[in-house]
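Here it is, the structure in full.
Just one protein chain is left out here, and the rest sit where they should.
Right after this comes chain A.
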Amino acid sequence: MFVSYKWLSQYVDIADQSPEELAEKITRAGIEVEGVDMPASDMKGIVVGYVQSREQHPNADKLSKCMVDVGEEEPVQIICGAKNVDAGQYVAVARTGAVLPGNFKIKRAKLRGEESNGMICSLSELGIESRLNPKEYAEGIFNFPNDVTPGEDALAALNRDDAILELSLTPNRSDALSMIGVAYEVAAILGRSVTIPQPNPAEGNEHAAEAVQIRIDAPEDNPVYIGRVVKNVQVGPSPLWMQTLLMNAGVRPHNNVVDITNYVLMEYGQPLHAFDLDRVGTGEIVVRRAEEGETFVTLDDAERTLSADQLVITNGKEPIALAGVMGGANSEVHAGTVNVLIESAYFDGQIVRAASKAHGLRSEASARFEKGVDPARVKAACDRAAQLMAELAGGTVLAGSVVAGEYAPEPKKVSITLDRLNTRLGTDLQMGGVEDIFSRLQFQTETNGDEITVTVPTRRGDITIPEDLTEEVARLYGYDHIPLTLPEGESLPGGLSPYQLGRRTARRYLEGAGFYQAVTYSLTSEKRATQFALEVRKPVALAMPMSEERAFLRESLLPHLMEVASYNSARQMGSASLYETGAVYLNEGENVQPKEEERIAGIVTGLWQEHVWQGEKKPADFFAVKGVIEGLAARFGLTDRLSFEQAGPEGFHPGRTASVLLDRQPIGVVGQLHPALAKEVDLKEAYMFELKLDVLLQAAREELSYTAIPRFPSISRDIALVVDRAVKAAELEGIIKEAGGSLLTNVHVFDVYEGERMEEGKKSVAFALTYVNPDKTLTDEEVTAVHEKVLTALKEKANADLRT
């Protein structure tokens, strides 16, 4: 909403407030002023000129040589390129030395050999957007109506010396979608009175009811419709003051009849429509729901197909307007219009919203109906427009209004006690102060002991409950005056849940292992949505995505991590370790919330370790990343419950990928990105993992218990086994553990050899075994007995021989 300072000053005394001061006060009281535009601030030296003569420039077809009276003794010669310049026009002249917006300085110049002492200006050149220029001047220079004098300040004549406040309105404050509404607000802030026009059009003898009859067939959607008839108007430009104020309010001037409806719309916030009564044809107005599939041409010359959830104004036969949205081409006011029907009505917000949405037509009018207009202004706005048409378009207002329906809702009464007000705000206000605030808002109040009852004018439809009164008091009392306190009463111990703590631990662990945390988008393409997923389901799709790239919810964190690694690799950040924690979304069926599982995933590319000058370079490999997972499991005390199994999920290197299991249930994957895929995204070797963080953390939620440090020495035995190449180390380890029993406290691989010194198809795996008895010192014999059992089991179950 653009508010002209000059226009506003018609209703409330703001002479002592600079536009900036006023803007700050309005903002602090609740309506944000986004900016204050002072168009004249970057212009000077522009005066009214009278074009005494115009002749063709001798050397240029498209230029005119004009003698212009600028209020001085001698006229000045100006060369003008506008097509529409002519003798007898009053125009805006930027004199030599003038400055136009954009610091454009006007200098004396010679154009094709002819001297030019200034420039005749278009409205765009004076800083008015061309979409707001009256159509006839949009392509050329502006002509003043005859009521100006050469030499006078053209910027003042055009109301360019105004200040325009841009209000950013929240949806509840539609009351401020009018000059009068803003005036009430400003008056409340400043504690001043409001002067509202009291329209009282002079009426002719003929009765409006004889010229038109109005019937509402859809009273739910349209409780009241008021028509006034103005006959014998002369359609022409509206006066300069009205055109310029409209442009300052962001409305394009058309002709006096249309401008008046727009002016009153901006003034009262009540949308009006003017029909050419003769083109309506039937002398009848019927408001009804559109028929399904009915067609109608709106005044922008577009044919609209209507539906039954839209409301139309008809002449009893066919639609002549889409109610509250746009008029029809068939009944539009035009240059030859003589008799006008002014429509002022209350249309239901929902039905206007539906129609404006369906046809993509949002207008000043529809926006106001959608948010709800003040029913108390329907009649006054109609009268105001009729009066202005009589005054400015020379028409005769027919006697009386034609009124169909009735809509005069009682103003709401809302009560609140002083105690409730103070306890909600934390203030210590007195009743007198509260009454004063409501009187500044021009709300009537009645005080009964501790309770105040406020009669809320219909213009403030946003106030319905006691809390709304609290807000009015708070904002006008000033939030700066509310003290600073902290909640009293029962205090709670704050903290992270064990799960949240575990998540932080997991993140810190990975960061300690050299991983940087990435955060990527949850939305992705169809292809990426299921890529690398531990569990592939039909991906959850957006109903109306903004792009194919962001149309589905991801089922794995890895695709985007792969893209991040690729992005960094392309920027010479060759070695990268990145991880992410976040949800994946698993479809549970139509209209059911997907299952959101929290995952932790990582990717490693390039070098795992590097020490340049010592020549140490360890590229990342499967075991580097597997080690990270084992460390994470160890961090949560899950080492013994974790295992790995060779796996071949799609997208991974078939020989270098494992499924990660917790208590033998799969919880993730670790492996090398398939080289073919890596090539697609310009990555060399990349290793990735993804784990079900939620499962991991749930499993980890056990109390830590301490086991005594063994007091007796341990005995170590190393064994090198020769087995078939296909035998997995984990298998051997399992056999050893089982056979070793309780004395065996540790077993780990310390060497693997698959080279030429081995028999074909065989490999050697060496284990270190540690035996301890917590209760006494082990004897060699005891260890040997167990160790023999281990070797026997290995031979029996894995055909493992001791390497000699």
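Details
By our rule, a contact is a pair of C-beta atoms (placed from the backbone, for glycine too) under 8 Å apart; a residue touches a chain by one contact, two chains touch by 3 or more; residues count from 1.
Just so we're on the same page, contacts and distances are computed from a predicted model.
Think of the chain that is not pictured: of "Succinate dehydrogenase hydrophobic membrane anchor subunit", "Nitrite reductase small subunit", "Phenylalanine--tRNA ligase alpha subunit" or "Dihydroorotate oxidase B, electron transfer subunit", UniProt labels it "Phenylalanine--tRNA ligase alpha subunit".
Which of A:Y346, A:F443, A:F515 or A:F532 touches the hidden chain is settled by the complete complex: it is A:F515.
The chain not shown here is touched by just one of A:S18, A:N146, A:T295 or A:T423, and that residue is A:T423. Among A:D16, A:D61 or A:D480, only A:D480 touches the chain that is left out of the view. Contact with the chain that does not appear here is found for just one residue of A:G336, A:G360, A:G495 or A:G615, A:G495.
The missing chain, though absent from the display, is touched by one residue of A:D383, A:D468 or A:E555; that residue is A:D468.
Listed here are the chain A residues that touch the chain not shown: 27-30, 32, 170-173, 349-350, 353, 370-371, 423-427, 465, 467-468, 470-471, 474-475, 479-480, 482-497, 500, 504, 507, 510-523, 540-546, 550, 553, 564, 567-568, 571, 573, 576-579, 582-583, 585, 590-594, 596, 609-614.
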